[in-house]
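A single protein chain has been removed from this complex, and every other one stays in its place.
Note that the chains take the letters A and B in the order they are written out, and that residue 1 is the start of every chain.
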Amino acid sequence: MDIKAYIILSLTLFTIGVIGVLVRRNAIIIFMCVELMLNAVNLLLVAFSKMHAMSPAAKALPTFASDAQIFVFFIMVVAAAEVSVGLAIIVMMYRNIHSVDINFLNRLKN
Amino acid sequence: MGNYFSFPDLLIWLPLVAGIICFLCRKEQSAKTISILASLLVLGVSIASLFYTNDKKYLHFNNVNYIWLKYIGANYFIGIDGTGKLLTLLTAIGFPLVLMSASRTKYVSAPSFYGLLLLTQAGLMGVFCSLDALSFYFFWELALIPVYFLASRWGGEKRIQATFKFFVYTFTGSLLMLIGIIYVYLQTGSRTFVDGTVVAHSFSLSSFYNAALSSKEQFGLFWLFFIAFAVKMPVFPFHTWQPDAYDQSPTPVTMVLSGIMVKMGLFGAIRWLIPMFPAATLRFNEVVIILCMIGIVYASCLAMVQDNLKKLVAYSSIAHIGLMCAALFTLNPVGIQGTMIQLFHHGINIIGMWVVLNMIERQTGIKQISQLGGLAQKAPKLTILFVIVALANIALPLTNAFTGELLMFTGLFQYNHWYAAIAGIGIILSAVYTLNMIQKVFYGEWKPVSNFFPDLSITEKLVLVIIVALVFVFGVYPQPLIDLTKESVNQLLMRLK
Partner (left out) sequence: MNMVWLIPILPLIGFLINGLGRNSLPKAVSGFIGSITVLASFVLSLLVFMQVKAGNFHQTLHYFDFIRLESFTIPFNFTIDALSSLFLLIITGVGFLIHVYSTAYMHEEDGKDYAKYFAYLNLFVFSMLLLVMGGNFVVMFIGWEGVGLCSYLLIGYWYKNEAYTDAAKKAFIMNRIGDLGFLLAVFWLISKLGTVQYDEVFNAANLAKLTATDITGITLLLFVGATGKSAQIPLYTWLPDAMAGPTPVSALIHAATMVTAGIYMIARSNALFSLAPITQSVITVIGLATALLAATIALRQYDIKKVLAYSTVSQLGFMFLALGTGNYVAAVFHVLTHAFFKALMFLGSGSVIHAMGGEQDIRNMGGLHKHMKITSITFLIGCLAISGIPGLSGFFSKDEILAGTFAHSPLLYGIALFTALLTAFYMFRLYILTFSGTFRGTHEQEHHLHESPNAMTIPLIILAILSVIGGYIGVPEALGGHHELAAFLSPVVKSTTHHLSHNTEYILMAVSTLLVIVSIFIAVFRFRRYSTEQNNVFTKWLENKWYIDELYDAIIVKPIRGFSNFLNQFVEKRIIDDAVNGVGRAVNYGSRQLRWLQSGQVGAYVLLMVIGMLLLFIIQLFL
């Protein structure tokens, strides 16, 4: 398939993720949007990796141009770590202010 | 002398060390004694330096050159020539007078007060002795900081605003100068040190003089430097910090400010501004003179309607400095010579004025002319000495200021006779406000609320008598000062060719 489709899909997902992070107030939703962003990037990486593997020059490389696909695993590991730590913070936050609305987090003010 | 200590070294480090010792004192009396003794010692050194004038070559006399920041080419390079000797002598004479006159007032935590004053002296000496741009800038700021503390801690009611304005204003000017210094630094040639290291640029005075600056660069740099000095002097319209600062500072600080610190501005122009940028000076000197002339008339007019004694003297100081600056920028040998000797005379005279005002303020607590009157009835000796100092300030013949003004006006007249006529209006107006002040404060009926007003004490009498003696000695025979600064004037003019 044409690489363009994958790029557009990935960008769309990423943008949705970004806007979601900026706009939404619920912390859990924000996490989901962050995951969305990460997965959009994953998608893009895999697509490019496959595209690269299909080209003639890739046959000479030892890894068959699958570096990006390996990198996806790294991203997933990071995402997992981040989610666990983040959810722990959200639990603590909930315990203190009984809400997951981020607008209440303004103790850094002034 | 020469190998271990040189005159400029002593002049800077003595007050510095004495200041630090003062800080460590516990009792007020010991701080006072140490400070006065130290300042007298500095005076001795300064007078001794006057005798060592065998080598009259410019910048090559009694110098000290220590390597400071090697890799950027900045040295601790100090030395004194004619002008430097004159101004260090002024500082050396002025500070004992200031300290003696200050010793009569009780200040809270006095040791720090006297210590800070001595630090200021060290800074001032450094400014007048520096032959290296970075040390010049360093001492320039060093002189400013203790004054800020002095004024903000021991000043009048509105001191915070006044000192804040003073500090920010002056500092902005100095920053502009720093930009200028760095720019010129980057244009200077390389320099080789004794041990063989070669540095790409150098901060020393001679390399600054020889820096290759195109005319366009000179024009811009001239204004950068000039604004810094103009704020210091102050020149209209950069003067608005001055009346408030003089008013709110404790009077000994005002003595230092108006007697010596304003000379920093003029000295900067003489030593750094004009020689470094001859093309720009020739192009812009008319503008500067016009600014100064406006300042003279403006400040004299304002002095006439002031009710606050200290502000009145502050405005009169602006007028005097305006004349000195204008005469300097006429680039006329007579005018420049007049400014040089007037630097000294004005310092002495204005310190005299402030000494008297200090006494009036201390005894009556009043600064408003409208609330004062008839002081001559209780303090005739003070009146007479004050009248003499006031007349010296308006340049009566046989006083020192007359010799300076005669030369300055001659120079200004030779430049443009209409300017001399307009500046002459300043002479008339100065007589008006000075006589007005004398009449309202000293003559007439006794007005202040309290009846207690002792006449002069011994210390004050001594201070005023010394000032009056200097007024008359140099009024009748000003030639020594002229001889002292003649070389500097010539060197300055040669740079302009």
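The rule is simple: a residue touches a chain if its C-beta (ideal position, glycine included) is under 8 Å from a C-beta of that chain, and two chains touch if they have at least 3 such contacts.
All of these numbers come straight from a predicted model, not from anything done at the bench.
The chain that is not drawn here is touched, among residues B:Ala133, B:Leu372, B:Leu391 or B:Leu492, by B:Leu391. Only one of B:Tyr298, B:Phe329 or B:Trp354 touches the absent chain when the whole complex is considered: B:Tyr298. The chain that is not drawn here is touched, among residues B:Leu40, B:Ile366, B:Ile427 or B:Ile466, by B:Ile427.
Although one chain is not displayed, its contacts with chain A can still be listed: residues 18, 21-22, 25, 102-103, 105-110.
Touching the omitted chain from chain B are residues 165, 168-169, 237, 239-241, 298, 301-302, 304-306, 333-334, 337, 374, 376-377, 380, 391, 396-398, 402-403, 406-407, 409-410, 413-414, 417, 420-421, 424-425, 427-428, 431-432, 435-436, 439, 442-445, 476-479, 482, 486.
By our rule, only the chains that are shown with their structure count from here on.
Averaged Cα coordinates give chain A a centre that lies 68 Å from the centre of chain B.
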